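Submitted below is the structure of interest, expressed as structure tokens.
Shown here: the complex without one of its protein chains, the others still in place.
Moving on, here comes chain A:
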Amino acid sequence: MSIKRSLLSVPLRFGYVMMFFFLLLGSGVMAANPEVSDSEEAISAGKSIFNSNCKACHRLDQNNVGPALRGVTERRTLDWATKFIRNSQALIASGDADAVALYNQWNQTLMPAHEFLSDDDVMNLLAYIEYGDKAEAVAATGDGGGAVAAGGAGVPSEYLTIILAVLVIVLLLILIVLGLIISILTKYLGTQNLEEDDKEFINQRFNFSKLVKSDAFVLIVTALVVALVAKTAIDGLYSVGIQQGYAPTQPIAFSHALHAGQYEIECQYCHTGVELGKSANIPSANICMNCHMHIQNVGGQDGMSPEIAKIYAAVEENKPIEWVRIHNLPDLAYFNHAQHVVVGGIECQTCHGPIEEMEVVYQHSTLTMGWCIDCHRQTDIKAQGNEYYDKLVQLHSGSKGSLKVKDIGGLECSKCHY
């Protein structure tokens, strides 16, 4: 509690109004209507009403979708406030000057009617608004949009780098020490009286050019190079026609890590076709606008993000955003998302990888025929609760092993090629 109740009670309108001094808000000198109770019960009853009906748009000490509410009973009469809470739209329609001004000031945002609230409910609500949760004001100013928590994954990798660096330094030191020991020993032995053979051994020099020109060396290096080239050639040829790892720059730097990861938006929210047809579909700009008509920048910053501005431009000009397709199945193969996702019950991530962690989407799987076939060989049919398969399961029950995709034509050429 860093909000102090001032000791000097200043007479305002009625004389006995307590003053609240908001340390962090500074200018917030407010006084509540004395008819509003400040009893614990009223405040806690008001809090539950506030949380279930008001919290979506209002905060006590901050402007949100609607205005900050604390001090409302000083700004308005109780009667007016009650009417506005109960049915603001009726009050606006009746032409009440204050209500109309407020409505226009807040971009003509409509507030739902709350006619189910009794007089006591409204008074409790106002009690909470005036006297409840004072600490929230402090927390709110201290919070300042730092909601984005840093990922915990950074710590171990940092440790790993440090450990590696230390190891390298230790090895280098050992190398230097060993070098020093050799030179000291050589010098020492040079001063001793030794036999001819030993002297020659100590003083011999390592002859590089002789080694490089030796037949054995040339042979070994040539063989290694040929092997390396052959391996690269084979790998390269196998990678023709495989777009695994393809991560093109998109017209808008859309982050799946932010949308699907941090905000946990389900894949199907945007890729609406995935359960209904062949293609999962790329969302058109109107789907982006469901949220982005209210969100103009990332991380709660002010102003318009240049990337989000591109969505607005696309909507205004009615011009589609030209996303670059990543998963390009060849025209010679047929694939249907609905069959795999609805009937097969496969998770998106099985083929598309950890999409919810990708800043830029890349092709996770190879999408080769071998990859398809492999899965069809191993995957059991989800026959439970699907009467389409009843007969097949019955026919299959004699043979050993479970009913797999390959057993019902999953390897037939014409399933995918026609």
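In this text, contacts are C-beta pairs under 8 Å (C-beta built on N, C-alpha and C of every residue); 3 or more make two chains touch, one makes a residue touch a chain; residues count from 1.
Here, contacts and distances are computed from a predicted model.
Chemist: Match the chain absent from this complex view to the correct UniProt protein name in "ABC transporter permease", "Malonate decarboxylase subunit alpha", "Response regulator transcription factor" or "Cytochrome c domain-containing protein".
Modeler: Missing chain, per its UniProt entry: "Cytochrome c domain-containing protein".
Chemist: Touching the hidden chain in the complete assembly: which of A:80, A:246 or A:371 does that?
Modeler: That would be A:246, which touches the missing chain.
Chemist: Which residue, A:44, A:64 or A:214, contacts the hidden chain when the whole complex is considered?
Modeler: Missing-chain contact among the listed residues: A:64.
Chemist: Tell me which of A:291, A:304, A:369 or A:395 is the one touching the absent chain.
Modeler: The one listed residue touching the chain not shown is A:291.
Chemist: For the chain left off this view, which of A:39, A:214 or A:232 is in contact with it?
Modeler: A:232
Chemist: Applying the definition given at the start, please give the residues of chain A touching the unseen chain.
Modeler: So the residues of chain A touching the unseen chain are 52-53, 55-57, 64-66, 109-110, 112-114, 116-117, 218, 221-222, 225-226, 228-229, 232-233, 235-237, 239-249, 262-266, 268-269, 272, 276, 279, 281-282, 284, 286-287, 289-291, 293-295, 300, 319-320, 322, 325, 328, 330-332, 363.
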